[in-house]
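My questions will all concern the structure given below.
Note that one protein chain of the assembly has been removed; the remaining protein chains are unaltered in position.
Per-chain numbering from 1; labels A and B assigned in written order.
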Amino acid sequence: MLALAAAAALPALAPLAAQDDGAAAPEPALAVDLERGLPAWRAIVAVLAHPRCANCHVEDNRPRWSGPSYGATRAHAFNVRRGADESGFGNPGLRCMTCHFETNSAKPHGPPGAPSWHLAPAEMAWFGKSSAEICAQIKDPERNGGRSLAEIAVHVRDDALVGWGWQPGPGREPAPGSAEATFAAIERWSAAGAPCPEPD
Amino acid sequence: MSRAGTITRRTLLVAAVAVAGGVAFGYYAYRKPYPNPLEAGLEAGEAAFNPYVTIGSDDTVTIIVPRAEMGQGVETTLAALVAEELDVALERVRIEHGPASPAYANIAMLKEGVPFPQFDESWLAELARDGIAVFGKFLGLQATGGSSSTVDAFVKMRRAGAAARETLKAAAGKTLNVAASSLQTADGRVTDPATGRSVSYGEVAQAAARLDPPAEPALKPREAWRLLGTALPRTDMRAKVTGAPIYGVDVALPDMLHATVRMNPHLGAPMRGMDAQAAEAMPGVVKVVPIAHRLGHGFAVVARSTWHAFRGADAVEADWAPATYPADDDGLWAAIEAAADESGFSLRDDGDVDVAFADAPRERLVEAEYRAPWLAHACMEPMNATARLADGRLEVWAPNQVPTLVQKLCAEAVGLPAEACTVHTTYLGGGFGRRLETDYAVYAALVAAETDGRPVKVTWTREEDTTHDAYRPAAYGRLRARLGDDGLPAAIDMKIASPSIMASMVPRIFPGVPLAGPDRSLVDGTFNQPYAVPDYRVEGVPVPLDLPVGYWRSVGYSYNAFFHECFLDEIAAAGGHDPVALRRRLMQPWPTAVNVVDTLAAMSGWQTPPGDGRARGIAFSACFGSWSGAVVEVAEGERGVRIERVWLAADVGTALDPRNIEAQLVSGAVFGLSAATGQEITFAEGRVAQSNFHDYDAMRIHQCPRFEVAVLETAPEMGGVGEIGTPPAIAALVNAVSALTGERLRRLPLSHAVTFA
Partner (left out) sequence: MRLTVDGRPIEIDAEPDMPLLWALRDLAGITGPKFGCGIAACGACTVLVDGQPVRACVMPVGAVEGAVTTIEGLAEGDALHPVQQAWLDEQVAQCGYCQAGQIMSAVALLAEIADPSDEEIDAAMGGNLCRCGTYPRIRAAIRRAARDGAGA
């Protein structure tokens, strides 16, 4: 049974494992263009901090629920957690994929779905973080899965679970823009030297 | 004021119902038994002894338990009453619910409705109880509710077993040619101890059933009980751990269709029209049927599977007329609070309350307002029923608490006499009072009238279930007390405003029947509590709202124990008394109550403070003939308040199955704690705002506290157990959380004020 759980985790971790160490090297220094870079970042963080993304990028092991019928944003019910093994796939007996399959439930308040539904690692937390904090994390290979900005852009454009944020199923507000537009914004931001906003 | 002086205002509601039901009565007719409903359906070789026992020539003993098994363990306990006297092993008998019949009327449930406290043994209270028993006999209401099944059955089902045993002995005496009185019974055989010769029950059953049974056969003394008083393995347990098809939703019949209903979410209002074209074109959908009945207006989608029906129903466009009640919570609460300015009925008015408050100095006054919300039942098994209408006969399979009403209303709905309707009562996936209603069964009957004789199972979605309940009414309490120089309450004055359940329910069952007298349930848990206070008045004001309300586990006690017991804590605080000490003091005339409180104090270590960041609360409620209390301990945690420990003590007089009673007390407490922490039905745009477990959840395993339970048996009368855990658990929690936060909480659910982990 443990083997099964590990196998289930593999597809999601594969992109990380496939990283070549060289790819995680710091970006070459570029002239920083705040006027072009900061608006691009604002477009990016509007996506990352949106509940469709941030609700599963949490620091404290509990995914969040939000939306009109939940009142204030709250912890996912049912004692759902990251998983004692830190995998992000839930706990034995109650995995994320016990309820979240590859497609959205058609019912209002039914579980949304996308391939390999799971929580992002805790170091990638966006929930409750400021724009500056998220920016610093995104650029930090120690905390972004060892990715270059170009790889992050491609991940955002192509990953099916990320893409769910714009196709979240009935009754949920999608993340702003689109996967393609966010990919383009990351490219623009990166080209402008990937400036981060001043901390609040 | 004397009790006799108020009797005319206490005209019993049920009286009106029984008369309008078309029965003429007299004492002779009352004594005459209903015919045995089992006579019609006997198998070859099977003999019926009375409405509770049949024995086959193959030695199969069948016991009828004519009460809904909805989790409370009634099947096991009631079957044991018969098996005890009949001298058969419980695991060897076949148990059936049996047919709908007035022979199975629940008299104890109605007795609990008389407007007197359970400990009132005055001639007037007893007269009322006897009177209601006569009415109940004529009403013939076979119902499971009011925590009354065991109390109702305790004598009559033991007598059924004993009468069958005595006739078996008489028949065996003839076979063995010895005096019946010398014979012994054990394990399904009659034995002559002198010779050792014996016959099995099956061998003499046919002959025995033709004999006249003794009118009042001797019952075994408690010392001789083999089964009663012990923890019996539940007779339904194996079916329930193996996934057996035992619930209403599991009914499967040849050629059966599946269906679902969507009724106007503006409760009670008509459907102006609908567009079902798209739905009827969908694969798997058979037809869309409009439904117009006083219980609800809407449509059913009939399909090849329940899922096809659900999908089809989503595609129907219905034009719903608006409801007649205020459209949102502000409007509803305004109506409730306005009603509290009117005068109502009083079932307790001791001393002279007006005089007591006339000259009360401010510093001796305690005043408070309490509010409790609407609640849904949220049974795990959504409402459903299956029906077949063919050849002038209607058959209904329904998980229900009221078989004779299901029979009457379903038959009426399709224009048949009640005798043309057979009701099969399945196990219930939860009842909690929701299945005292009949809407799910009536809709199934109406749909079956449109399926050309094919049976059809009608299953509601969870959303339909949550938004079309007969809700626990919201309630508002305006309470005041005057303290004496000793800090004890010298006068208490309570006014409770809430919609009347009787006023809502009776027209659903018996339209056109005039209502008379007060609805006692509105003030249950306030007027009838064992506290001696010289000037004590409780007034109930029914709020005229045309919104369906119904019986929810512990009914009026569910909100009134909260009002009463939390206000008592406020009185204790204002008067400088400990909550346990104050209760003990006021309860002195009722030692059974004092014993419950003392037991709780000892179990919970009340005298030892619970430590930093923790608090305890206590509450008591005399309800359903029992004496029930709870202590709840809560702790402040990182993610919110946790309910860590709960101590329950209840005096039930006689405990027939202590392990099951423990389960029922815990169950009732969890039910109450679920509601008190977070449940609330609200209204917006004329409809219920909540729809499913994401916004109307209940306690989960990780929120469940540790329980310790004491089942006491000092009370002279046997009380009920199914609901008595709920009222004190709610109130004790509020008292605990109020102590934890230092802020007196007067509104449920508590999630308005605190976060629970």
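Going forward, a contact is a pair of C-beta atoms (placed from the backbone, for glycine too) under 8 Å apart; a residue touches a chain by one contact, two chains touch by 3 or more.
Just so you know, these numbers come straight off a predicted model, no measurement behind them.
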item	value
Touch with the omitted chain, as defined above, among A:73, A:91 or A:178	A:91
Option touching the unshown chain, where B:663, B:711 or B:750 are the choices	B:663
Options B:38, B:55 or B:70, residue touching the unrepresented chain	B:70
Options B:156, B:240 or B:744, residue touching the unrepresented chain	B:240
Footprint left on chain B by the chain that the document does not show	70-73, 231, 233-234, 236-247, 249-250, 252, 258, 283, 304-307, 310, 378-382, 427-432, 459, 461-463, 659, 663, 666-671, 674, 692-694, 697-702, 704, 706-707
Absent-chain interface as seen on chain A, which is shown	1-2, 4-5, 8, 77-81, 84, 91-95, 97-99, 101-103, 105-107, 109-111
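Going forward, only the chains that are shown with their structure count from here on.
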item	value
Footprint of chain A on chain B - complex, ascending	639, 691-695, 697, 700-702
Chain A residues within the chain B interface of the complex	65, 69-70, 75, 77-79, 108-109
